[in-house]
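For this depiction, one protein chain was excluded, whereas all remaining protein chains were kept in their positions.
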Amino acid sequence: MPDLSVAIGSLRMRTPVMLASGTVGYGAEYEGLIDFGAVGAIVLKTVTVQPREGNRPPRLCETEAGLLNAIGLENVGIERFLEEELPRASRLPAPLVASVGGGDVEEFAELARAAGEREEIAAVELNISCPNVERRRLPLWADPDRVKEVVVEARTETSKPLLVKLSPKAGDVVSVAQAAERAGADALVVGNTLPGMRIDVDARAPRLGNATGGLSGPALLPVNLALVWEVSAAVTVPVVGSGGVRTADHALEYVMAGATAVQVGTAVFSDPRAPSLIASGLARTLERDGLEDVSPYVGLARKRGGR
Amino acid sequence: MPDLSVAIGSLRMRTPVMLASGTVGYGAEYEGLIDFGAVGAIVLKTVTVQPREGNRPPRLCETEAGLLNAIGLENVGIERFLEEELPRASRLPAPLVASVGGGDVEEFAELARAAGEREEIAAVELNISCPNVERRRLPLWADPDRVKEVVVEARTETSKPLLVKLSPKAGDVVSVAQAAERAGADALVVGNTLPGMRIDVDARAPRLGNATGGLSGPALLPVNLALVWEVSAAVTVPVVGSGGVRTADHALEYVMAGATAVQVGTAVFSDPRAPSLIASGLARTLERDGLEDVSPYVGLARKRGGR
Amino acid sequence: MTVARDSYLFTLDVPREYPEPQPGQFVQVTTLAELVLRRPFSVAGFRDGRHLELLVEVRGKGTRGFAEAEYGSTVDILGPLGNAFTPPAEAESAVLVAGGIGVAGLRYLAEKLLVEAHRTLALVGDRTRDALLDHLFPEPAGGGRYRVMTATDDGTAGFHGAVTSLLEDQIGRLEGNARIYACGPRAMVREVARIASASGLPCEVLMEEIMACGVGACRGCVIETEGGYRTACKDGPVFDAADLVLAEADDDGP
Partner (left out) sequence: MTVARDSYLFTLDVPREYPEPQPGQFVQVTTLAELVLRRPFSVAGFRDGRHLELLVEVRGKGTRGFAEAEYGSTVDILGPLGNAFTPPAEAESAVLVAGGIGVAGLRYLAEKLLVEAHRTLALVGDRTRDALLDHLFPEPAGGGRYRVMTATDDGTAGFHGAVTSLLEDQIGRLEGNARIYACGPRAMVREVARIASASGLPCEVLMEEIMACGVGACRGCVIETEGGYRTACKDGPVFDAADLVLAEADDDGP
């Protein structure tokens, strides 16, 4: 029986299949539907300092091979998160990763400390794609210097593994990744959704209440895969691939591009069994190839003909 | 009979349906297959100063609702283009737009002059997504200052309408667009392909010889549509939408987001009749809505509920 | 089974251990493998603990794909999901108001009410006679405790006018207390809510919104209520009409 486990610092995961932030809420909603025992870690929905109402509906729109969402980071705020949601989530048989979204450096630091203090939480993911409170020319997710500050401050507040989730819309993702690494990130998640929109030509209006939203699902896979390829060549910390993973082969694509683990989001909507099917598919592939763990696959496509 | 014509400066187009650069080569290859009479303009394949061999194969890879291409700007060079290809293309019953790709400011200027001198050419499109010859921190397509220089210089070399084709991978596309506008661009094409890749897990290697390529087709539509939405709100020159247009409704989405015209690329591969079907579909919609031309649709989604 | 132009009634055989759905609940269906989202459909009937009925109108890709599924093929469903209608009190008559395919959301409730011999008035409206789905409600039984009335916009069958006008017309003639249940287009729902409020009658409506998870996890399907955004999939799909913030601008629906 091959060993699928991977680790990001002290975050030890049974399989490289993580659940992506925001798609499984606070986890408990999917109890009985997702086999959490096959999951490496659950990244909980991003929380902010204050509760957020989120965007006006409609918040979802399906597009060819993709999903647009404009949830607008609706969440209960860090306080109720820690009091109410976390205890419920901690019943689930998989490590929990808190995803936090700050409007500025101080908020990120505050959130990282508050979340990191709780023993139910195995690691903290910084979602730097959040809407900004500060008014700067460059949004946070595109500005290596600010990302560095955010990570440095969060780093001082917690000793738990820090994952930084990058945005594919940053023109120069590699510089942002390197800044996060230098500032002490333990892993980089590549990446979040890409801005997108659709228009209802009959209603003559955007399909989303917020006009634009974030693109996820199969359509996003080639884009984030190329970013994993680029980023993993430029950093030494583990990279976690996210975007359009539905099958074990998709997970393997990310791994062969240089990722150590993957996050599964949209695929859970069409099939809650996807995470466990991906894990068992990976196990079968390892067995077929006579391997004991996934590490030989990491970055394999670069070693083999990758130019 | 509604009038579908639109204009970009002196470039008068019968319909807002243009053919995108690189997908119909130098035009003549599609003679007898595409109804060029229904086409607003043909943007010819990007030419560079020197001939280019292009990338090693495989150069194409289909992905969910998208196409990855890594042609690598294979082209015959400006000289043979003007001598051999242009005369052939000029037989076609649609205005020709030359697409040029320079490695630096001087090359763009040289190409714009050489192409602009020819009367067969109705307008010049600057493809600023080309690989760079100069070694700078920011690639050209992401650097508003350099884009401005390129457009200023090209502008002095030709009085023909200048279209500037932006790249969706620039983090801050709006600034690039505004720089191009200020420098004298007559229209902005939004936009080119997005970097992407796929890996063949059996071969354990990238599917493209060049590893990464550009994503086009339906998967790209929501992304470039959101950019058209953003850019058209920030500039006053016409915007041309490009990315995933296959039907008249897709064209209308771009128009309602703020575009004056669209370019059709990948859809021609699956159906060479797509451009004329899109044009006739638009005509039918205009008739249904009792409109005489497309201008009332331009940006309509913003007027109606667009936030 | 085709039940009107572009509307189909499906019977799915479910496993023996399948939980009994409550009227108002829905299932999330994989209609086409290449789609990213499942599609939600109300439970439109449940027989013998083994047969789940769905009533589906073709609206786009997913519903078309589902309608074209081969007889005998396997369907992947998630559910029953969501909350349920509050049953009427002993003394209340039930008034069901269905517009168009809204019949799907109320049919299972109607069947339960008929079985329980509850005093029930079902109003079914549509554009024109050929579109009407009133025949999908159970057949009126003897004793007059259960009645179905129809309305068509063009007057080709039943009441000539909107089903909401028929409701206004009938509401005065009801004896004793009543509870209203509605399902249909946004504009109709808004009008029913207004009428109920004006008459001081309790009213529950089944709200449609595009859904991803279907289990309250993604916050994608929210409906605006007086108490803030609530999920249609978990807090709903049934809402107290008095709680809803129904803006005219949203009448087109999602």
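To keep things simple, chains are lettered A, B and C as they appear, and every chain counts its residues starting from 1.
Going forward, a residue touches a chain if its C-beta (ideal position, glycine included) is under 8 Å from a C-beta of that chain, and two chains touch if they have at least 3 such contacts.
These figures come from a predicted structure and were not determined experimentally.
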In the full complex, displayed partners of the excluded chain: B
Candidate in contact with the missing chain, chosen from B:L67, B:A94, B:A112 or B:L252: B:L67
Residue among B:T158, B:N192, B:T266 or B:T285 touching the omitted chain: B:T266
Omitted-chain contact residue, chosen from B:R12, B:R59, B:R118 or B:R182: B:R59
Residues belonging to subunit B that touch the chain removed from view: 22-26, 29-30, 33, 45, 53-54, 56-62, 65-67, 69, 71, 74, 200, 203, 207, 217-218, 266, 268-272
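What we mean here is this: only the chains that are shown with their structure count from here on.
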Reference subunit A; chain at largest CA-centroid distance: C
Mean-CA-position distance for subunit B and subunit A (Å): 33
Intercentroid distance (Cα basis), subunit C paired with subunit B, Å: 47
Multi-partner residues of subunit A (at least 2 other chains): 65-66, 203, 218
Shared interface positions of subunit C, touching two or more other chains: none
